[in-house]
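Here the complex is missing one protein chain, while the rest keep their positions.
We call the chains A, B and C, going by the order they appear; numbering starts again at 1 in every chain.
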Amino acid sequence: MDTKNNLDNFLENRSELSSIRKKLQKEQRQIRINAFLKNKLSVIGLVIVVIMILIAILAPMIATINPADMDVANRLKPPSTKHWFGTDDIGRDVYSRVIYGTRVSLFVGFSVSLISGVLGMIIGIYSSYNKILDNIFMRICDGLKSITSTLLAICLMAVLGASIKNVIISLALVNIPNIARVARSSAFVVREQTYIEAMHAIGAKPSRILWIHIAPNTLSPVIVQMTFVFASSIITEAALSFLGAGVPAGVPSWGSILNIGRSHIYNAWWLIIYPGLFTAISVLGLNLLGDGIRDLLDPLTN
Amino acid sequence: MSEKIIELQNLSTSFRTERGLLKAIDGVSFDVHKGEILGVVGESGCGKSVTSQTILRLYDEKYTAVYEGKVLLEGEDILQIPYKKMQDIRGRRISMVFQDALSSLNPVFTVGYQIREAIRIHQKVSKKQANKMAIEMLSLVGIPAPERRVKQYPHELSGGMRQRVMIAISLACKPRLLIADEPTTALDVTIQAQIMDLIVQLNQQLDMGVILITHDLGVVAETCSRVVVMYLGQIVEEANVEDIFDNPKHPYTLGLIQSIPRLEGDRNKELYTIKGTVPLLSQIPTGCRFAKRCPYAKERCNTQMPDLIPVSETQKVRCFRYLEGGGIRYA
Amino acid sequence: MKKRTAKWLTTILLSATMILGLTACNSKSEPTTGETTAESKAEYNLPSNETEAAAVDKANVKEIMNIAVSQEGANYDVHKTTTLVARQLFSGTVWEKLVTLNGNAEVVPELCSSWEMSEDATTFTFNLREGVLFHDGTELKADDVVASMNRWIEAFSTAKDLVGNGRFEKVDDYTVKIVCDSAALTLVDMMAGAAQPAIVTTKSICENEDENGYLKEYIGTGPYKFVEWVQGQYITFEKFDDYVPYYLEGTTEEIMDGWAGYKHAYTKQLKFWYVPEAATRVAGLQTGQYDVILSLDSENSKIVEGSTGLEVASEQAGTIALVFNKSEESIAQDINIRHAVNAVANSDDLMMSAFGDYYDLGSCYMDESNAFWLTDAGSEYYNIKDEAKAKEYLETAGYNGETFKILAPTLNHYDNIALVLKAELEAIGMTVEVETVDWATFTTLREDKTVFDLYITSFASVPVPSLKAYYGPEYPGWTVDDTMAEKLAAFNQSTTKEQAYEAWVALQQYSWEYLPCINAGHYGTGYGYSEAVSGLSFGNGVYFWDAYIPQ
Partner (left out) sequence: MKKYIIKRILAVIPILLVVSVVIFSLVHLTPGDPAVAILGSDATQEDILALREAMGLNDPIPVQYVNWIVDVFHGDLGNSVVSNAPVASVLKGHFLPTINLAAFAMIISLFVSLPLGMVAARKRGKLTDQIVSVIALCGISVPSFLLGLGLMMLFSVKFRIFPVSGYAPWSAGAIEHIRSLTLPAIALGFMYAALMMRMTRASMLEVLGSDYIKMAKAKGVKEGALIGIHAFKNALVSILTVIGQSIIGALSGAAVVETVFGIPGLGSLIVSSIGRRDYEVIQGIVLLIAFINVFINLITDIAYSFVDPRIRVQ
């Protein structure tokens, strides 16, 4: 019997099987989406995140004053009809800066989770495939992980200097090991499955197996992980900026407003409360949504 | 006849679900006498396990389950006593052996601990004494070198051994009634037989009542004196074991018996199966619950619910067709 | 422009403050030399200390005083470090110098009983006080002074430049002298008040350096001895029982004037806590955890003032300078660009953005506390806020949208100054980029001629104008200009103070024309303390040699 025929047979059988599986999956998915929508907390999370995204997109319309405009004479003024959230220490409008800060936070969170998600997945999947690579990557990941994310981020920021780009690079680097681990372990599980073994047996190309058959199966846990990376990046960015090692002075970000508020905690509560609330609520929303997505994509953990 | 240990009177259990109350068992009545083994048979999902767990009130009564009817344990209705008092009944007067010993034994405690715990909950004995008793129990259920076994964890034992341990735990306080919920399902055939023998032997030795829940009619034939056949939360037939096999009255019972593979007879003949599957609890039909799958069903079966009617001193059946015809002529 | 009810008492109060037993002699006239061009004045408030020395009941004084400071030194070898906290904590308290400054920033004797300068201002002779004891029990002798002073000269390049090859030498056990290569009129001023104070320790301590060349032990002659430094936590001083106090020249009263005079050391133990967070220092003061806190900014000082039982003192602390890159790599090499920036800079906004109310304007490069050197030379260029003129300058310079790079450290909100300046420059059509980095990065980056056109920094109060670093060709910003060098040399070669002052006026005038940097204004700092604390000495810091809390 020639291999080709064998392969065709195999693929045919497999496609039949997979069409059944797909149907089942679709049904399952529908059930889970219903469950997701029934779960009030997930919906609240979704609403918060959607509002955040809207705020970020519509920032120029929602904001009342150009966030970079300063009026030093009116510095540190409490909330008023002109400045809804008061002014900061060089007289910029805190409300507008908080609104624009949503953009920065979302951008940082999104970029970090995307970059670390993609790179982490590539590393994780390759590691699952090649023992030598695995050893190298995993030792490096172990090393990075054992430095702990906060310290590593602080050190990286010291090297790179304050800028949004560098915050994203640092946080992505910090989060890659986590995602790589998740991708690697679920790739391992998929790899052990019979059909992958069978594909090896009939001589399918490794890269094809990796990217067409293994990678998609690691997607769900990676996406779940990414939502949490999203949330934690927003916190870490705020913490870095709070320590003065995050985004540079001119950029309106929640963390940098908090950093200013830190030295005015007695006389300018509005510099802490508003960005603080925005940070906490968005992270809350993302976490709620993350929980929902996890239940949606990864029923095993439920 | 000897004294009744337990008597179920019109027992129903409903579960609170998102779709409202769902009745899992409906008007179940039977009794078990001292020294007797009662078999409860039926396909999965027919309410056997719900019945047994209801007897022990294992469901969460605040949030999940609602019980109706009576469960008389030596004349006392244990559905009415305070929930806390159940702790004294469980394990001491009624105990239970579960299907899968691997998952039913706590993996993080030693075998000895789990037996001792059962003893010390109900009896005031020292730890040392309890340990001695545990070792005795293990040898009672036929485990070799029990002194060594008490120190072992469930995962270190074989499947049969684990099942014996579970029986040892159940019998630790010499209960009046043992409920064995499919005790052999997960085991090899040879081990199955050993475990069943053990249960029969202990039943005689300790003079207790046993409710044997199973879907395996073969096991029933060998061990039970009386049989209750359940379908979709109801008893459809109750009879002595001989009558069930020789003279089944309900079409469902008949179907079950016919689907037992036999050594004699035509091997090439396809094995009988009852068509269809047990419907979900939420889709219980209005008439006879078996009607949809019954080869003999008539108009009336689809609209009206038959009662469980005694047809002889020892036999009861729930079927219009049988009652009408004075007996269905089963081909 | 701001008009505030000026309570412009810094100079006056400086003198008044320190004089124990005297009521503030507010009648003293305005600074004798030069008028400040201050257009707006911070409401500084340095309280005068009116406690009668005799009235202090020593038996009923709290044993420990807790002080919160915002900085921690890498070490406290003040010969070598310029860290503000090192000199504020140790100077006059643990260490003493041959000479020090009185309330009028005049040089007066401390460890010496008198000193003489030769006519040509090259030779200085110091007669030591006898019987002064170090904390290790040994007596102060010429050998100790020679070792200490020469160590200081080696460590302090400005002094080294001034004295040339001259070094201190022993004349007898109680006399030392130094012969400088050329006129070194300001040597004693430096010894008395430089950022690297010329403190005196024992000869053996001077020689007992660690591998990096820092003192291993801090042994001085001051009223308090150093006990312990727990890094990251606190520094403890304890009263030195064998301290030998001295009287101000010409008095026998137990009083002080500025940093000089009779120190009592009423409190047994001084504990300086390292508390980097401003808010935490304030909260600690409010809860009584600390008796005195340093580095209070203008907003927090309002909070402290508003709290019952708490007081605030404040004073000028230094100048903010916008230093231009005058190398070929920068567009600021063009003097017209520099003038354009200067013309549009709004000093009020620049200063306020970083210091709130704790600033005042003034074209003088020197601070009010050094009254002798004040001058309004060049004030016509200061804070003119003329956009049209700025645009003219830009046109002359042929400016064509080149990026103007501002470098600022994140320290003390200097980044705010950069942002405000950016906005102002953009208003006249300049393209501006701001880079804000931490202090360590800043000090390295500014050495690179290509990364900035202007950077923002501060200069703490110095006793002599020549200590202003930005006149040097080596200092980042690279002032390479013949006229400037000539005028600086004229200052350095002066042999009398009057001559030096003339030279300084000319130098400052030329500075405003040449603009090596823009002097944006003077910043202030505050101190918060509990009402219960008496006897604090203010003036270029707060000092605790007479401080006490009655029980």
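Here is the rule we go by: a residue touches a chain if its C-beta (ideal position, glycine included) is under 8 Å from a C-beta of that chain, and two chains touch if they have at least 3 such contacts.
Bear in mind the structure is a predicted one, so any value in this text is a computation, not a measurement.
In the full assembly, the chain not pictured is in contact with A, B, C, by the touch criterion defined above.
When the omitted chain is restored, the residue from C:F90, C:W115 or C:F156 that touches it is C:F156. Listed residues C:W152, C:W373 or C:F459: the one in touch with the omitted chain is C:F459. Touching the missing chain, out of A:I51, A:A68, A:L119 or A:C155, is residue A:C155. Across C:T82, C:N150, C:T236 or C:T495, the residue that sits in touch with the chain not pictured is C:T82.
By the touch criterion stated above, the residues of chain C touching the omitted chain are 72-75, 80-84, 86, 155-158, 195-196, 210-214, 230-233, 273-277, 279-280, 283-284, 286-287, 289, 437-445, 447, 458-460, 469, 472, 474-476. Within the entire complex, the positions of chain A that touch the omitted partner chain are 41, 139-140, 142-151, 154-156, 158-159, 161, 231, 235, 238-239, 242-243, 258, 262, 265-266, 272, 276, 279-281, 283-284, 287-288, 301.
Residues of chain B that touch the chain left out of the display are 53, 56, 58, 63, 87-92, 95-96, 98-100, 103-109, 117-118, 121-122, 153, 155-156, 166, 169-170.
Note that in this section only the chains that are shown with their structure count from here on.
Listed by label, the chains touching chain A and chain B alike form an empty list. Here the chain at the heart of the shown protein, by mean C-alpha position, is A. The geometric centre of chain A is 49 Å away from that of chain C, both derived from CA atoms.
Against chain C, in their complex, chain A makes its touches with residues 68, 70, 72-73, 75-76, 89-90, 158, 161-162, 244-245, 248-250, 262-268. Per the touch definition, chain C reaches chain A in the complex via residues 277-279, 282-283, 297, 299-300, 302-303, 348-349, 352-353, 356, 408, 410, 413, 415-416, 418-420, 422-423, 434-438, 441.
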